[in-house]
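The other protein chains are all here in position, but one chain of the complex has been omitted.
Moving on, here comes chain A:
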Amino acid sequence: MKVITNGRETGKKETGCALCGGTWGSYYEDVEDQSMFFCCDLCAKAFINTVNEVKKRTGWDHLDQLELKGNYYTGRTCVARREGKEYKFYVKFNDEADIETFREL
């Protein structure tokens, strides 16, 4: 899956955390059989929760691309893509990285 965070491709140590874009830290987690870089376990948890929620709502078994815009304070508006289809949503997490708000756009 290709991840774009606030306009930049992310998911590797050099490019930044797949959720927030930060390059601090060194936390890795497998997402859809792909090792992805996160700055901390909370960002990883939030990201995986988001991917799972999108799959649950769309019925997709895989995401080709996930684009995220926003931050911790504002929440994030996102576009998930799969084989030419688009799914737009807004997501916000609580302090434990669980999904607090999820709205389809």
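We adopt the following convention: a contact is a pair of C-beta atoms (placed from the backbone, for glycine too) under 8 Å apart; a residue touches a chain by one contact, two chains touch by 3 or more; residues count from 1.
The definition used in the following text is that contacts and distances are computed from a predicted model.
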item	value
Candidate names "TenA family transcriptional regulator", "TRASH domain-containing protein", "FAD-dependent oxidoreductase" or "Ferredoxin-like protein"; UniProt protein name, chain not shown	"TenA family transcriptional regulator"
Absent chain, residues of chain A that touch it	16-17, 20-27, 38-42, 69-77, 90, 92, 94-95, 100-101, 103, 105
